[in-house]
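A selection of the complex's chains, in situ.
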Amino acid sequence: MRNNLGPALAVGALLVLGTGLGLALFWAPEDADQGVSQRIFYVHVPIALTAYACFGWGAWKALRLLWTREARYDLESYTAIHMGTIFGVLVLVTGSIWAKVSWGIWWSWSERQLVLFLVLFLFYSAYFMLRYSTDPGPRRANMSAVYALFGVVLIPVSFLAIRLAENFIHPVVFTREGPQMAGSMFFAFCVCLAGMLLLAAALYQAELAGKRLDARVRELREALA
Amino acid sequence: MIRARGLERRFGEKRVLAGLDLDVAAGGFVAVTGPNGSGKSTLLALLAGLLAPTGGELEIEARRDEVGYLAHEPLVYRELSALENLELYGRLYRVPERRERIGMLLERYGLWPARHERVSAYSRGMAQRLALCRTLLHDPSLVLLDEPYSALDADGARLLDAELAALTGERTLVVSTHDPDRVRPLATQEVSLA
Amino acid sequence: MSGYLGDVAALARTSLLLELRQRDTVPAMVLFVVSALVVFRFSLPADASDLASLGLLWIAIVFTAILALTRAFVAERDQRVLDGLVLATGDRSAIWLGKVAGVLAFLVLAELVALPAFALFFAAVGWETVAAVALANVGIAAVGTLLAAMAAASRARELLLPLLFLPLVIPVVVGGVGASVEPDPGRYLAFLGLYDLIFAILAWASFDYVVAE
């Protein structure tokens, strides 16, 4: 059963994501004030939410590790956070493109979500440093798990902090009036989000399977030696 | 007291212990022998609970504060004196009659005159004696000694002989050594690693 | 003294004893604080707002904390003392709490130098800044001590700690600067308190996993 999960997810992701993008590009109405550039929305926001989902999943696996002390959760937690970080890079890239197109700048310190996301991104980059500079073993697994849990707590806390900070760092230059989202827009968005989540799940399964295969091969080679 | 089945420990790729079985009854005395790098210290750290097994089962019938563990390093603060170190450990272990017992051990291991000196000024043998004091401070029921004779002079070694003889039967002992003849008279079983 | 608190007290006392004996730590700290202030005396334009200088105070505090934390577990790492403590301490979070107390004492000491020096060089320091610093210390020490224990178990210790620490401390900086410069410091102080609470509990609960396999 498990062996089929990966390919099935991959196929599902492709189908749903393709549909979603098709809907977003050709079916959903064009945004009144932003024009065609607004269509990045359908990629950018689902990617951002998917990144959060990955971090959350990683923290959940971390909790399982600390709870049960089963070594396999370490790899699962790591893989989830790895995925989250990859999607995080994509958020920064798509966000910056959007910013360039609609605001004419690549980055703005006044946008709370951007800064929040940058802080989180730095936090999770340090997660990899922690892993690379520690010898593999139960201790590393524990430390990574604790750090991953700190991550999910940091998300709401920094959100709160950035919200507080807004007043004094910069005057708010760009207001972000939530555009009245048409039903069709929302539907296309949901399909895109589902597709993105499926894509993340497929990648997660693929990486996990690869890593497990590696470990297995190593064990076999050792047993033969 | 100790029950291990298929005990395994890896460091990264490297498998140090592979499938070790061990049964030690309360009051037993295990001599652990084996060449350099065979995994004696690893085994003792596993028994102490400082390392987790990466495979197999390990059961120890002793609470953590009933274990006394002597490592290669003395596990004491170098910048504190012997007295300050033992005082700290005595408090943490909640040793009854703490001060008296510390005084007794310092005297027994010949450290009384040097009790106020920083450990970093100790000679190696003195540090080993202090480590023995630390290990025995809370009168542990499971005593794990990793090469306890190392760095001790002839007097110190005789002292330790007597200490081990007194503990045998009363406490469970696991002692690693490169000189098995020294502990063989007391040992009830021997584990040879290779 | 009851068991747990007795452990904490013994460990905290040891921490302090070590710091007092390691005579180069306090000078290093004072050095950093003072040179940071001197640099700003030289770089801030004469008409710079008090706001600007208060921000600098917070930068100095964060980086002094990093220096303090880098040294937090050096003595324990040295001769594997941490292993000894882990075996001896019933509830290992006591080790964390004892070390937090040591780090806190150290930070307070540095700030006792920094705050008057700052008031002398730059702007007056209001009660709300002092309150914010006090609250921030708690959060910094709580989170930082846990991360320092992690970094101590790694190969890259001194370099790793700031990486782990800075993203987590950004909310503290935001709260602290806000409390210092905003007309209504209450919200920010409350936020700092919340941060302290959440992360202290989290660090307290997870320390065991960091120091033992």
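Per-chain residue numbering starts at 1, and chain names A, B and C are given in the order in which the chains are listed.
The rule we apply is simple: contacts are C-beta pairs under 8 Å (C-beta built on N, C-alpha and C of every residue); 3 or more make two chains touch, one makes a residue touch a chain.
Since the model is a prediction, treat every value here as computed from it, not as a measurement.
If you count every protein chain in this structure file, you get A x1, B x2, C x2.
Heads up, the rule we're going with is that only the chains that are shown with their structure count from here on.
With centres defined as mean CA coordinates, chain C is found 36 Å away from chain B. If you average the Cα atoms of chain A and of chain C, the two centres end up 31 Å apart. Between the CA-based centres of chain A and chain B the separation comes to 48 Å, rounded to the whole angstrom.
Of all residues in chain A, those that touch two or more other chains are 135, 137-138. Counting only residues that touch two or more partner chains, chain C has 212-213.
The touching residues of chain B, counted against chain A in their complex, run 10-13, 15, 51-52, 54.
The part of chain C that touches chain A in the complex is made up of residues 51, 143, 146, 150, 153-156, 160, 163-164, 166-168, 170-171, 174-175, 177-178, 181-182, 187-188, 191, 194-195, 198-199, 202, 206, 209-210, 212-213. The touching residues of chain A, counted against chain B in their complex, run 69, 71, 135-138, 218, 222.
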